[in-house]
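Only one protein chain is missing; all other protein chains are in place.
Showing chain A:
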Amino acid sequence: MTQGILNWTRRGVLAAGAAMSLSLGAVAPAAAQTPPGVLIVGQIAEPKALDPAAVTAVNDFRILMNVYDGLVRYKSGTLEVEPALATGWEISEDGTVYTFKLREGVKFHDGSDFDAEAVKFNFDRMLNEDHPYHDTGPFPLAFFFSAVREVEVVDPLTVTFTLNAPYAPFLSNLAYPTGLIVSPAAVEQYGADFGRNPSGTGPFKFVEWRSNEAVVVEGNPDYWDGPTDLQAVVFRPITDANTRTAEMLAGGIDLMVEVPPVSLSEFQGDSFTVFEQAGPHVWFLILNAKEGPFAEKAVRQAANYAINKTALVDNVLEGTADVAAGPTPPAFAWAYNESLEPYPYDPDKAKALLAEAGMENPEVTFYVTEGGSGMLDPIAMGTAIQADLEAVGFDVTIETYEWNTFLGNVNPGLEGKADMAEMAWMTNDPDTLPYLALRTDAWPDKGGFNSGYYSNPEVDSLLEEARVATDQDKRAELYKKMQTIVQEDAPWVFVANWKQNAVTSDRVENFELQPSFFLLLKDVVKN
């Protein structure tokens, strides 16, 4: 009797096994090589939209920079602007009128002409609430161009921008993705769905967007700056960093950005190339200069001496960042003060400064975030910083928050809540961060990001002056002076400048990372 069941079971197991191996065998060989000429890029998330005026994330910019052009762009390998859709420009004596000459014969991917009317349409759509297509927004970064009072068409190939006041970062803001030029005809055709049906003038044309799977673009044979050798690029969102690493190792993607520091060792060897590029990023601690121990400059400097930044970047960040010296990242080569040396790691000096200030054991509340844009490895870094500070006598209490909650706590100011907080910024002009986060007029109650209430009239006037100076050498001099003063005043602990990284397989050639952190794929070759 039981024999029957046993037989059945054996047969059943056999049948099931056979079915399994059949279904496994029936499917095509899985690890199919990616085709030559088609570059598959592992992205960190699904893009929000492919409308440059509507997005804010670097992840989205990586696609947009390949589909659109701006009037100007960053010269390869630098953060200095050069002509793109504009062939040249003139700036009026008082710095308020910019006249651009436009490139002739350029067409959008949908076949419509690029001209002065198209430029005017782009900026009016973003800035003018009465524009018929303003409702295709919201345009969260429109304030990049809040200095623009009017855009006028002089003739089909000449356009002028009139500003409210001189504003030196204007050109570099034009090179930022928010300044990329979209096809007015496509906006008129698709309205609010333009973000899923993009059309620009760039080296790649949009083909399709399969939700949560891929954005596919193909080479634009008529590109004004010479066509790309690539047949197509596929951007794949893979949110989980471990899975992204596994895809790269298995050959499912050809290019991977934002490799987690701990995974870098996986890519040593000949089949992969690892790229690194320092960018306009700075990771710092905001110190509350209004109240508590950090109201004393000596205590703020003590914190700068007490923290072992070299150990942080080498051990916690596995060499994916450099030690920061001041508030301006070295990637802004023209504005960076080379003579600035980072605060050395000197716990004895920190102790002496604390003693001098009469505070051997100051109590400090420290806001730490769990993650967030540009924050690198904030919990591990926070813990290491806590240990360094406690070693010289600080008594540090950490409070950890999820990123959005964290911003909601930090941006309105630290007063009454905390003495220090982690923060990181990535910007496109040396003006942006200090202007928004170090001026007296940028205290949170005035709508800025100076959450630690630093105030130095000399820094204020240097920044105001640099913002209206149109001569780059003059600006550079002012920013360098500002950096020296800010470093000495120590409103922040200057910690790290992140080096962006990427890995390519050995079938990819001619790839380069840019200091802007944009991903430019036109010249890449895929064998």
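Criterion: a contact is a pair of C-beta atoms (placed from the backbone, for glycine too) under 8 Å apart; a residue touches a chain by one contact, two chains touch by 3 or more; residues count from 1.
The working rule: contacts and distances are computed from a predicted model.
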Between "3-methyl-2-oxobutanoate dehydrogenase subunit VorB", "Outer membrane receptor for ferrienterochelin and colicins", "ABC transporter permease subunit" or "Cytochrome P450", choose the name on the UniProt record of the chain that's been left out. "ABC transporter permease subunit"
One chain isn't shown here. Among A:155, A:360, A:402 or A:441, which residue touches it? A:402
Candidate in contact with the missing chain, chosen from A:154, A:250 or A:387: A:250
Hidden partner chain, residues of chain A it touches: 1-2, 4-6, 8-9, 12, 16, 23-24, 26-28, 30-32, 34-35, 38, 40, 45-46, 48-49, 54, 56-57, 137-138, 140-141, 143, 192-193, 195-196, 211-214, 232, 234, 236-240, 242-243, 246-247, 249-252, 372-374, 401-405, 407-408, 411-412, 425-426, 444, 447-449
